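What you see is the complex with one protein chain gone and the rest in place.
Chain nomenclature is as follows: A and B, assigned in order of appearance, with residue numbering initiated at 1 for each chain independently.
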Amino acid sequence: MASWRWFHQLGSPKWFYQKSASWLPWLWVATAILFAFGLYYSLWNSPVDYQQGNSVRIMYIHVPVAALSMIGYLAMAICAIIGLVWKMKMAFMVTRAIAPVGAAMTFLALFTGSMWGIPTWGTWWEWDARLTSELLLLFLYLGFIALHSSFADRSKADRSAAVLAIVGAINVPIIYGSVKWWNTLHQAYSVTKRGAIDPQMQTPLFIMIGAFYLLFAILVIVRLRLEIMSREGKSQWLQAEVLANRSVGVKS
Amino acid sequence: MSETASFGLKGRGITISRSEQILLEHVDLNFKAGTITHLFGENGTGKTSLMRALAGLLPLDSGSVFWNGYETSHPEANFTQDLLFLAHNLAMKHELSITENLQFYSALRGQKASKSKLLSVANELDIETLLDRHFAELSAGQQHKVSLCRLFLEKAKLWILDEPFVNLDARTRDWLSSQMMQFAASGGVVIFTSHQAIEGLKIHQQISLAHQTDEVLD
Partner (left out) sequence: MFFTLLKRELMLARRNWVAILIPLFFFVMVVVLFPFAISPEAEFLQKIAPGVIWVAALLATLLSLDLFYRSDYSDGALEQLLLMASPTQVALAKIVAHWLMTGLPLVLVSPLLAGLMQLNYGLPQGILEANQTPILMLSLLLGTPTLCLLGAIGISLSLAASRNGILVAVMILPLYVPILIFGSATITASLENNGYNAQLAILGALLLFALALTPFATGRALKIAVS
């Protein structure tokens, strides 16, 4: 029983709201340090690609955001299942918190991918399998956000959007598989294959991946806190919390 | 617990909310077999929400509803067979005839609404000449009467009726009251809402719903 405590605690908006306030500064510091190291290595202290030159450095942003765009959707779907099965409101709030952050990551992945395309493909858009899947993933995120914002009743919005997130997550591998197959069908269009990665590029890439993961976590936590505030606005603990913070702010 | 005590509909620790507004909090309700319950209260106090929650349409925030001792979702409870819920909207298809509409709902329960049965209830409600007409061609009062026919045609053990007396003429009101009392006398459970008091209807239980004060929750 005791081992499930964390699960119940995470399910309590009050517990999360109070605890996360103390996590955030540490997370910000850790993220700043990782970004400082990561950017230094990836922009200055890493080898230039013999084919792509300096443009390979886009990878240090592209790869982390692309990974996060997919993990974000998966996380959303898992929270959706938890919300629907255990009727946990907090899980629904997390899906709502992740959606725009995940969509932003997907957009960044598309943007950096296109930028990378200009020197390597000679055009900012190529119907490359990964880029195309990423575009469809962005549509899935937008569908979720559009559905969630179309309800007057929040509980209906939560549950409906959760169903869509699960259906979308089941479809992601199918979409990716078919787009990949479709892409090989039109081989003529795909220009470059991005080869295996140089070990010297690995370290800065891992640091950047860590940095972006932390940034993602921070953004989700901040959005989740806002979500809690908007939903639990009437509850006593939150009003007390906000008042306490305000008086601190006045003193300092 | 004796056998008879568990018959009927029971709600234990029910919490219902609508659009983040708590309507009922940890409420126990008991609707015994053979009784008629009148739910009343101002608009917005959650009468309809309570009915929909008891019927299993609106998810409960907490608590559970039992039918004859079993949770309503339990197959042994046979709740879907026993429940007849008439909502504010009449749930009749405009493109179908009265007969088709009524026969479909009986068929969905695995029962058959025979022509003679249809005719006899239609006779009582003065709509026997309309049976082959499309639902859309009827007046509002007639449409309402058609939906009331379901009470007579479908064999159920629990009636949940949302404002069944609204816009009824005196004769139909009496007919409905007598149907409800007959149904209760044969062991059925009736739960209904009404703004007005119904003359001649013997009510066993009255439940009044009030606005929840805007108390802060935690």
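As a working rule, a residue touches a chain if its C-beta (ideal position, glycine included) is under 8 Å from a C-beta of that chain, and two chains touch if they have at least 3 such contacts.
Predicted, not measured: the structure shown is a model, and the values here were computed from it.
Novice: List the displayed chains that the omitted chain touches in the full complex.
Specialist: Every shown chain touched by the left-out chain: A, B.
Novice: Out of B:14, B:83, B:138 or B:153, point to the residue that touches the absent chain in the complete complex.
Specialist: Answering carefully, the residue with contact to the hidden chain is B:83.
Novice: For the chain not shown, which residue from B:57, B:119, B:166 or B:185 touches it across the whole complex?
Specialist: Going through B:57, B:119, B:166 or B:185 one by one, B:57 is the residue touching the chain not shown.
Novice: To test your reading of the contact rule: which positions on chain B touch the chain that is missing from view?
Specialist: Missing-chain contacts on chain B: residues 52, 55-59, 80, 83, 85, 87-96, 100, 104-105, 107-110.
Novice: Even though one chain is hidden, which residues of chain A still touch it in the full complex?
Specialist: Counting over the whole complex, chain A touches the hidden chain at residues 84, 136, 139-140, 142-143, 146-147, 150-153, 155-156, 159-160, 163-164, 166-168, 170-171, 174-175, 177-179, 181-182, 185.
In this text, only the chains that are shown with their structure count from here on.
Novice: Taking the mean of the CA coordinates per chain, how far is chain A from chain B in Å?
Specialist: 48
Novice: Which residues of chain B touch chain A in their complex?
Specialist: 17-20, 59, 214, 216-218
Novice: Could you pull out which chain A residues touch chain B in their complex?
Specialist: Answer in residue numbers: 14, 87, 152-155, 231, 234-237, 239.
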